[in-house]
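Here the complex is missing one protein chain, while the rest keep their positions.
What follows is chain A.
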């Protein structure tokens, strides 16, 4: 396996007596969209700020591309592009001047690259307008543009969908995926929006109160749903009769309100349905209840802190 692009080793952040990140260890593989999911106040932004060297690390170590962010800052940050919280740019300058500003800070970013990036994020002719005339969506695009300007290996986006309308979120998601494919970079996204993470990421780390709870593979989850046994709910007219059918078939059936729930894969669902119909029971509806990331998240975090 190739070297992970980011290695976090027992990372701890304490401010005063409060422990914000508690011995968190996590490796981010290259070439994936990796989500960082947690309720508000779980420490997502703190973790990101440590990853880009904006705040100090109390204990442990973060390595990016093999370089320690605290000891070899210049080397480690060289291949990182990031938006931390909102994409705040210099409002009195044009979008283009903003990009020139950040291009100058890294060697080897030519003017043609600025053009290229402008095209990629779709800013077009508005690039020559002052940033204070931009909408939030356009500032977000400019934010992404400055983050990918120097062809980073790792793109870090903190709550990238914050304040965007559904259209903007969709566009962002689309070009993040385009970036991951076209430029082949690893993308690290933090969010508390579950559905968003499920659509955007290949893998998601769930954190709570500064601790890593679980790493979930999103893609695998979707595939396994098709073949694996899952909870299926049958809405029927005669619940008792349906339970009796289940009992004779040796299927563990349970009540789910006024419906019957069984654990079954696709084939078993069809068979059980046929049995019910054969027994003269009316089946009004069949619903598979797949466990979404949201369920996993709620299950793991106890659900107390979702906003």
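Definition applied: a contact is a pair of C-beta atoms (placed from the backbone, for glycine too) under 8 Å apart; a residue touches a chain by one contact, two chains touch by 3 or more; residues count from 1.
Convention: contacts and distances are computed from a predicted model.
This figure omits one chain of the complex; the name its UniProt record holds, of "YwgA family protein", "ABC-2 type transport system permease protein", "ABC transporter" or "Cytochrome bc1 complex cytochrome b subunit", is "ABC-2 type transport system permease protein".
Among A:106, A:164, A:218 or A:269, only A:106 touches the chain left out of the display.
Considering the full assembly, A:82 is the residue among A:21, A:42, A:82 or A:261 that touches the omitted chain. Although one chain is not drawn, its touching partners on chain A can still be listed: residues 15, 45, 49, 52-56, 73-75, 77-78, 80, 82-86, 88-93, 97, 101-102, 104-107, 146.
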